[in-house]
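The structure appears right after this line, and notes come after that.
Shown here: the complex without one of its protein chains, the others still in place.
Up next, subunit A:
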Amino acid sequence: MERKTIDLDQGWDYMQKGITKLKRILEGLPEPPFSSEEYMMLYTTIYNMCTQKPPHDYSQQLYDKYREAFEEYITSTVLPSLRERHDEFMLRELVKRWANHKIMVRWLSRFFHYLDRYFIARRSLPALNEVGLTCFRDLVYNDVHVKVRDAVITLIDKEREGEQIDRALLKNVLDIFVEIGMGLMDRYEEDFEAHMLQDTGAYYSRKASNWILEDSCPDYMLKSEECLKKERDRVSHYLHSSSETKLSEKVQHELLVMHANQLLDKEHSGCRALLRDDKVEDLSRMYRLYCKIPRGLDPVANIFKQHITAEGTALVQQAEDAASNQASNAAGVQEQVLIRKIIELHDKYMTYVTDCFQNHTLFHKALKEAFEVFCNKTVAGSSSAELLATFCDNILKKGGSEKLSDEAIEETLEKVVKLLAYISDKDLFAEFYRKKLARRLLFDRSANDDHERSILTKLKQQCGGQFTSKMEGMVTDLTLARENQASFEDYLRSNSAAAHPGIDLTVTVLTTGFWPSYKSFDLNLPAEMVKCVEVFKGFYETKTKHRKLTWIYSLGTCHINGKFEQKTIELIVSTYQAAVLLLFNASDRLSYSEIMAQLNLTHDDLVRLLHSLSCAKYKILSKEPNTKTISQSDYFEFNSKFTDKLRRIKIPLPPVDERKKVVEDVDKDRRYAIDAAIVRIMKSRKVLGHQQLVSECVEQLSRMFKPDIKAIKKRMEDLITRDYLERDKDNANMFRYLA
């Protein structure tokens, strides 16, 4: 059946009825909802009017009228209702009108849907939905958004001051800003967010100016933390999530960045004071607040470093003062106390780094740099390298730390090795350690083999195998020596009596390269000992013909029976002391010079020896004149009247100060090390500028020590003289390797 053509006016009249009905519903007037027939009819009317043959296809007109319907409604009803309201009431009205509008758009676009299907595509026109929203935007939003924004910001500031506001309302309002952008956030960002941020900035700027003057640092930080939390809260409740970062940054900037210096440097409550008073919680807060700000932690880390440096330096100064005040620094007690205190300091601030400062690299670095400053200071003439080596010796030797448990000792050793990382003269430490290790091993003064090996393992881990290879060699030598001694004893048993030394002999053979260098004197041995040396040499030659034995008598120990009048006492003395004493088997009375001639020792050594035997605790020899010091004109006699309640006594020989020799040896090694580094670098680079050569040299050597620039220059000059290098003819700052 032919469809009857619908005339435009006729058709539009019909539509108008539907629109009016819709408006009534929106206004809340009593009106039954649309039935499905009503809907169908409206839809079909549009359909028909669009599918009629020209000139009766009214698509364009209907499209225009669709838009006009909105425009009319908005202009007549919506806008007036908004304009007559203000502030919060206006906001509510807007929300209502927006909601209504969306419904209107939804319904009308359904009625007019046919246009969406063909017409808009054919003519590349905006879809019905978009048309509807655009009307609202152009007529309503553009008119009121400034007022709306101001009203919202006012409410936000009220909430900041503590008043309760209608958060749901704000959320709805701000949703309009978002939706009106129709896919883009530009309306929200330009028309609302930018202004909100500016207002926020001004707000917190005012607050900060007051707080920074009135509040202590911890209080200010608490307030800041609180504010940041509240702002985040605000975002989650009604602001758009995209505002969070910008808002936090704004608040952070006003509260924390603008006043950072003032805050951290507050005299009685700032960062320095918090560190001084161990305010862990406040410092944790400070970290939390500043870690999100770019470079925000730099000043904090700096103050941390300064604080630790000051504390460490004070400890060093304390030790220095105490050591110089005491008449005799009881075996460097002050220095040992210092090491312990430094370890405690390290533990304390490492905890800060891991707990308060969340293991941040900046703070690890600050701690390291601080320790590097004061851990390299000298105390009472001893370098830190020496102090540390002495500290280890005290733990590892017998009578040192027997009261401590194994775990405690392990822990302490672990911490000592960590401290070594801060000391630049690591090679000096190695040398002192080696010397003391030698003494412990050779005089059987090591408390526990496991601890000895354990610390070597730790040192190896930290400083590399080269660092500990000699020390490990020393420990191995001792083990081998024990086996060797067993073989020696077998040899003695299986040989004739003539090949017997006549006295009990234990020999420890040391591998030269591993052990510190010892001077060996041509001591005139007592006859009894001469035989010992011969016999052992005979035995040793059965084992190997390719080694040369050099006897170090200065390290030997002798057990001698002194047949005094009252009773016989066993004396435990060094070989040198024994040699002196045995002279008195042949003569009753000897002068200094006679003893000197017989033994062939240096004056320094002889004075030390005679002093230990005649002027110290145990006077085995009587001296004439009976003064407290040895002079070259003295006479000595065997003191037969000597006695002691013990049957066996040890007569100690005070050790020679090894410091000078150690320093000399290390300096010599350093010269070789610098030479080797320079040659190595130049060999691979062939041509290199002076400054680069120096800096590469320093870097290569830094694992063991910090070379003096002048020392490097001196070695370079030496290498030039020895024709390893030459200066470039044209550029005096350039050097060439001479193959």
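Operating definition for what follows: a residue touches a chain if its C-beta (ideal position, glycine included) is under 8 Å from a C-beta of that chain, and two chains touch if they have at least 3 such contacts; residues count from 1.
The rule we apply is simple: contacts and distances are computed from a predicted model.
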Name under which UniProt lists the unshown chain, selected from "Cytochrome c oxidase subunit 2", "Defective in cullin neddylation protein", "6-phosphofructo-2-kinase/fructose-2,6-biphosphatase 4" or "ER membrane protein complex subunit 10": "Defective in cullin neddylation protein"
Contact with the hidden chain (one of A:56, A:110 or A:690): A:690
Contact residue for the chain not shown (choose from A:70, A:349 or A:735): A:735
Touching residues on subunit A - with respect to the absent chain: 690-691, 694, 709-710, 713-714, 717, 720-721, 727, 732-735
